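One protein chain is absent from this view; the other protein chains keep their places.
And then chain A:
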């Protein structure tokens, strides 16, 4: 695959973008990173993702792949000789897909409500968020990673959201570690891996970004 041309259209703070960065890092794929201005979307983004006009978009030899988990599966299938993300057994694969989908359904939405809502709505989001993390802790069990001994599909889906936890905690005024120490321990363990630490952004920078977003949306 020496002549592969791989470009990632992304936004630095996006946990969905971080998923793709992590997937590419795990496979050792060289790519060009292209930071997008979502307030002023460029022609390339609109051309590559005309349906949703969102990042991340992976452009592989001129052909765009959209939606972060679809991109991660694509990366796994194309660069299949190294670091498989999904197990080989169909039942285990189904379980991985189920839990990655769970992360999509619960973590992002509740997290978003924590920093966008106030009062009762925010409290409900905090509860939903913690309940969801606890279910994930149950699924992790005693394994070092959701993927077992190595990072897999669910880890890639989940761990980028860790970079947003500091923002959720500060804005929501609660401690995620107090409620879910096992999950935080897991996230910190992931960060010890170079592929993870170089793919994830600094939580303090993410917090500043969220503060800026709240000002922009007029959330007090």
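Criterion: contacts are C-beta pairs under 8 Å (C-beta built on N, C-alpha and C of every residue); 3 or more make two chains touch, one makes a residue touch a chain; residues count from 1.
Note that in this section contacts and distances are computed from a predicted model.
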Chain left out of the displayed complex - its UniProt protein name, from "glutathione transferase", "Autophagy-related protein 13 N-terminal domain-containing protein", "Pyrroline-5-carboxylate reductase" or "AP complex subunit beta": "glutathione transferase"
Touch criterion as defined above, residue of A:12, A:31, A:74 or A:108 at the omitted chain: A:74
Given A:45, A:65 or A:171, the one touching the chain that is not displayed: A:65
Touch list for chain A against the chain that is not drawn: 50-51, 60, 63, 65-67, 70-71, 73-74, 77-78, 90-91, 93-95, 97-98, 101-102, 135
